[in-house]
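Every protein chain except one is present and positioned as in the full complex.
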Amino acid sequence: MKRSLTLAILLLLSFAPSARAASEADYKAAYAAAEAASKEAAGMRNQWTTTVSTLAAARKAGDGGDFDRAVAASKEAEALAKASVVQATSEKEAWKAMEIR
Amino acid sequence: MTTHTGPHPTRRLILQGAVSVALIGLGNVPFAPARAAANDKYPEEAFKLKNEADAIKALYGRTAEPSDKIKLDAPEIAENGGVVPMSVTTTLDKVSSISFFVAENPNALAASYKFPDGTIPAVANRLKMAKTSNVTAIVEADGKLYSATKEVKVTVGGCGG
Amino acid sequence: MASSIRVRATSNGDLTEVQTLIQHPMDTGLVKNSKGELIPAHYIQELKFACNGKDVFVANWGTAISKDPYVKFSFKGARKGDDLKISWTDNKGGSDETTAKIA
Partner (left out) sequence: MRTRTSFLLGSLSAALVAFALTSPRVVAADKVDPAADAKAFQNFFFQKFPNVKHEDFVNGPYSMNDDMKRQWQEKEEFPPYEFALDAGKEMFSTPFKNGKTYADCFPNGGIGIRQNYPYFDTKEGKVVTLELALNRCREANGEAPYSYVKDEMASLTAYMAFTSRGKAMDIKIPDDPRALEAFENGKRYFYTRRGQLNFSCASCHVQSPGERIRAEILAPALGILNAMPIYRSEWSGMGTISRRFMTCNSQTRAVPLEPQADEYRDVEYFLSYVANGLPISGPGARP
C-alpha cells in the first residue's frame, strides 16, 4: 500500500506546473534551428552521420507528440551540426599541420 | 614479391615437407585393415549440438586425449571472424577422420572430414568464428581419438562509425 | 551457368594435391538482412571427391564454414590425367558437380 502511495505522489509531481512541458511550438522552433545548422554543414560537404540520425530522432519524437524529447534531440542535432561547421572552417588551414613534407 | 593466384612457393614447400613426413609414418604399414570410418550418413545430430563435448560424443561416441602428434595451424588473432584459415596435419597412423570444433560458436562442430585409405591425414579449410574461442582438432586414428587445441582471438574491426 | 566449383588438382609422383573453392553463400541462418529479416540457413552439408570409382575424401560441413568455401587435401593412388569427380549437396537440396582432370 505504502509503495503505491509514493508512486502516486511521484506521478503527480511529474505533471506539476513548475516543470513546463515543451510545447509543439518549442519543438518547431528548435527543429528549425537544428535543420538550418544541418543545411549549412551539408553545404560545406562536411555533414556528420550523427547529426542526420539525431535530427531524424527529433522529427520522430516530434511527430509522436513527445515534445520534451523532440526539443532535446533538436538541440543535440543543432550542436552537432554547428560543431561540424566549426570543424570544416578550422580544417581549412589546420590540415597542413599533418601534411608530410 | 608480387602476388599471383598460384600457390605461394614457400607455403607449398612447407606443406610438402609435412606431407612427406606423414608418408613415412604410413609407409611402414603395407596394407591398413579397412577401418571403421565414422558412419557414412551426414551427422545431423552432432552439427546441431551447442556444446563441444556433447558434439564429440555424438560424432565419435567417446572422448579424446591430447596428442602432440597433431599440428593444428590457426592464426593467433583472426583477421576477420568470417574467414579464419585453419589446417591440421598429423603423424598419427591409420587416420580415418579429422574434425574441427569451435567451442564458442553457436554450434561447436564446424567440419568433419573422412579419410579413406590412401588419403593423406591433413586438411586446410576456412572457418567462421563468432568470437574469441578455443579451436580443437580431433583426429580418429586406429579407432582411438586424439585432440589438439589452440586459442584464436576474434573481434570486430573498424573504428565504429 | 559456369560450375560453382573451382578446382586445382596437381599430381607429382604418386601424390595428388587438391584445392577447391566453391561459390556458395553458406548462410548460417543467424544473420539478418538489411530489412531485419533472418536470412534462412543455406549451407553445403556434404562435399565428395571421387577418383577411379572410389571416394578419396568426404567433407561434412556445418554452418561455421566460410562463404565461398575452400578446402585442400592430398591423396595417393592417382596419376596425371585421371578424372576427379567433385560433388556437393546443401541443406536446401541444392547440388552441383564437376569433373576435373588431374594435371
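Each chain gets a letter, A, B and C, in the order it is written, and its residues are counted from 1.
Basically, contacts are C-beta pairs under 8 Å (C-beta built on N, C-alpha and C of every residue); 3 or more make two chains touch, one makes a residue touch a chain.
Not measured: the values here are computed from a predicted model.
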* Asked: The complex has one chain that is not drawn here; which of the drawn chains does it touch?
  -> A, B, C
* **Those residues of chain B which, in the complete complex, touch the missing chain** => 1-5, 7-8, 11, 75-85, 87, 124, 126, 153-161
* With the missing chain put back, which residues of chain A would touch it? List them for me. => 42, 45-52, 54, 72-73, 76, 79-80, 83-84, 86-88, 90-91, 94-101
* **Contact set of chain C toward the excluded chain (per top definition)** => 2, 6, 8, 19-21, 23, 66-68, 70, 72
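Throughout what follows, only the chains that are shown with their structure count from here on.
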* Does the chain-touch network form a line, ring, star, complete graph or other? -> other
* Chain whose mean Cα position lies farthest from chain C -> A
* **Centre-of-Cα separation between chain C and chain A, whole angstrom** => 53
* Asked: If you average the Cα atoms of chain B and of chain C to get two centres, how far apart are those centres in Å?
  -> 16
* To do: Would you mind listing the residues of chain B that make contact with two or more other chains?
  => none
* For chain C, what residues touch not just one other chain but two or more? -> none
* Asked: Touching chain C in the complex: which residues of chain B?
  -> 7, 15, 19, 23, 40, 42-43, 47, 82-84, 87, 102, 105-107, 109-116, 118-120, 122-129
* To do: Note which residues of chain C are touching chain B in the complex, please.
  => 15, 17, 19, 28, 30, 45-46, 54-67, 69-77
